[in-house]
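As you look at this complex, bear in mind that one protein chain is not there, while each of the others sits in place.
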Amino acid sequence: MAAFAQLVIIGLLAGGIYAAVGVGFGLVWGVLNIVNLAHGALVIIGAYLTWQMFAVWGVDPFLTLPIDAIALFVLGYAVQRGVINRIIRAPLLFTFLLTFGLNLIAVNVLLLIFKSDFRSVTTAYSGAGLELGGLVIPYIRLAALGIALVMAAVLAILLSRTRVGLAIQAVGSDRDAAQLVGIDLRHAYAVTFGLGAAVAGVAGGMIAMIQAITPTAGEPYTLQAFVVVILGGLGRVSATVVGGLVFGLVEAFGQSIPGSGSVFANAIAFGVMVLILVTRPQGLMGRLR
Amino acid sequence: MKTRILTLLAVAGVVALACGSSSNQGATGSTIVLGAPLGLTGSLTKESALTKQGYDLWLDWINKQGGINVNGTKHPVTIKYYDDTSNANQSAVLMQKLITEDKANFLLGPYGSASTATDAAIAEQNQIPMVEANGAAQSIFNQGYKYTFGVLSPANKYLQGVLDMAATLNPKPTTIAMLSADDNFSLEVAQGIIDYAPTKGMQVVLYKKYKNGATALTAEVQAAKAANPDILLNSGHLAEAIAINKAAKEQKLNAKIFAYSVGPSTPDFITSLGKDADYVYDGSQWTPQVKYTADFYLSVADYVAAYKAKYPSEGAPDYHVAESTAACLALQRAIENAKSLDPKKVRDALAALDVTTFYGKIKFDSRGINVYKPMVVEQIQNGQHHTVFPADVADKQAMYPTPGWDQR
Partner (left out) sequence: MIGMPASRTWNRIFVALAMAVIAYAVLAPLSSLDVLQSLGMPLLTDKLWFRLATITAMFVVMASAWNIIGGLTGYAAFGNVAFFGIGAYTVGMLITKARWPFLLALPLAPAAAAVFAVLIGLPLLRLRGHYFAVASLGVGVAVGELVQNVDFRGEPLFGGASGLFLPILAVPNRDLYFFYLMLAAAAVSIGVTWAVLRSRFGYGLIAIRENEEAAAVIGVNTTAYKVAAFALAAALTGLAGGVFAQWNVFIDQENSFPIGYNVEMILMALLGGTGTVFGPAAGAVVLQLLIQFLSGSLPITLQIPFVPDDAMPVLAQVVLGVLLTLVVVFAPRGVIDFFGGRSALSIAYLRRSLRETSI
């Protein structure tokens, strides 16, 4: 029983990170119809920003997260406005080709700047945690889960309650109608992508605290973001959060299968995803669109 | 600062000696071209960079000597590198480019087992010797290929030294949890332990495989903790070793010995984990403290000094660097012994090679792998690498048992 409870905790805590990575990916996908293959690169840029501020200037990593968000928002806004907006009316797969190119640029520029050395943010409180009746809850992962949930909630409120958010939603459901009612499409698109990048940056900052990073460390996260968004259902922030948590749980329980079971963690996660897609294409939480 | 100046002086001395001995030689022969495709971009960039350092260190030295001595004629050496973007199929293309267009006389190995296996097949079809230093999986050497040689001790030996050491400790640890990545090298390391543990009176209480390259390994470590082992062994790579160590601290898995196959020997392990890296052991092909008497090239101390002078930001060389240099040394001595640049003659000379270098003995069995060099055990103590086993090369006692995470 204790082992079961511990696995649930491990899965949920890992799921918080997956949710944080997935939310930005899902927002950009759902609203802009862009499958952003450079998403993992944005995550790792955030991770390197946090590492740089911590290791070189001695800033506490949690204090760097807002800076990650701002920096990545600016970067994301600029990339969308300057580059991706230029092909937004092209056939769908072309955004995919474009973001593949952007990913290649980002990863290799990181490699030029930071080299291939493994970096990690290790603070005095790294690895420390709560112990409750034999169950272990590491502080950093708990905080990361909390931040992921808060961030998702803020994003959801932003989208449903503010002018800019409603504009984004309008763009997502009907681009031409949105333009007719006077929404500045270029700006709305860029803000959406910027928000997605900002969330990715914060996720990256937290990832730098829990694992070692290299310039190529973001690529697995792009793959996972796909699964997380589909699991939850495209188009709603809350659904992506559920998708992330479910993915974390599936992974943890997959890994707990004795013997060689855990090498099938990906196969299991993707298998669950395919099963959900086939039986419930709108995702666990999604609505049919 | 002071140590750096001393190091520089030491290297200057070595260089001066080297120049002195080479200046009176006469004829200069054609340039010998060596080549290697490496993952200079992509997922294997770190390991490939270490490999390249090892090759380049030897290259500088041999050219200061005037080159490789073939029958009294000195042939200068160049090494051509290409970026295979960490992709095995691209590695094969570049291997062929080296052989066909660059007219590489001999080949050095790439990094990664898929690349090494693919390139071994190419070397075989072109009958050009390849000496590799980064593929310890024995499956490559069981194919009957005649042109591939590996200077490493084979994979199954990687962590056996840790058990040899553990058997001498008091109180003797008896239970082992074995975690392993699912690539062929790591699985051979793990299988080596499973076969070897009973002979040392130890029991493998848990064996779990995980996905190669995984960074979310908390659930694996949790399973290991449930088995309550005296020894936690991991066979994987740097990224997984860091992930396992972080998870062990989070989950408060308190083993008496933490030992990982690959990872702790690199400076990145210590810089990433800080003092949490302390007490961790690794099975190592080589350490800067080994005490071999070199037949040629540099002594161990001079090698370390030369490395620090060329790469001042990197600290001491780890075994990836040393084994890569050793591959060059094997090739150099084989060419000298063959008294020829003919690939077949050099291949035969490699097969007959028996030398001791700063890296230890280099001698190949009939399959082409160096089974004659022992592995050593390293431990990180107060942020420094120290050799702790076997006793005749150790510079420190093992700090045993590892204190619990709460008592550090």
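Letters are used for the chains, namely A and B, taken in the order the chains are written, and counting of residues starts over at 1 for each.
By definition in this document, a contact is a pair of C-beta atoms (placed from the backbone, for glycine too) under 8 Å apart; a residue touches a chain by one contact, two chains touch by 3 or more.
These numbers were taken from a predicted model, which means no experiment stands behind them.
The undisplayed chain touches these shown chains across the complete complex, A, B.
Residue-wise, the contact with the chain that is not shown comes from A:189, picked out of A:54, A:73, A:118 or A:189. Shown as candidates are A:90, A:132, A:150 or A:177; the residue that touches the absent chain is A:90.
Checked against the full complex, the candidates B:28, B:71, B:100 or B:228 give a single residue touching the omitted chain, namely B:100. What chain B contributes to its contact with the hidden chain is residues 40-41, 82-85, 87-90, 92-94, 96-97, 99-101, 114, 117-118, 120-121, 124-126, 137, 139, 143, 182-184, 186-187, 209, 211. Contact between chain A and the unshown chain involves residues 29, 35, 37, 83, 85-94, 96-98, 100-105, 107-109, 111-112, 185-186, 189, 223, 226-227, 230, 234, 260, 263-264, 266-267, 270-271, 273-274, 277-278, 281.
Here is the rule we use: only the chains that are shown with their structure count from here on.
Centre-to-centre separation between chain A and chain B, using Cα means, comes to 36 Å. Residue ranges of chain B in contact with chain A, taken from their complex: 41-43, 45-46, 49, 182, 207-211, 213-220, 222-223, 226, 238-239, 242-243, 246, 249-252, 266, 268-269, 271-274, 276, 405.
Those residues of chain A lying in contact with chain B across their complex are 3, 6-7, 10-11, 13-14, 108, 111, 115-120, 122, 126-127, 129, 131, 136, 138, 141, 210-212, 214-217, 219-220, 251-253, 255-256, 258-260, 262-263, 265-266.
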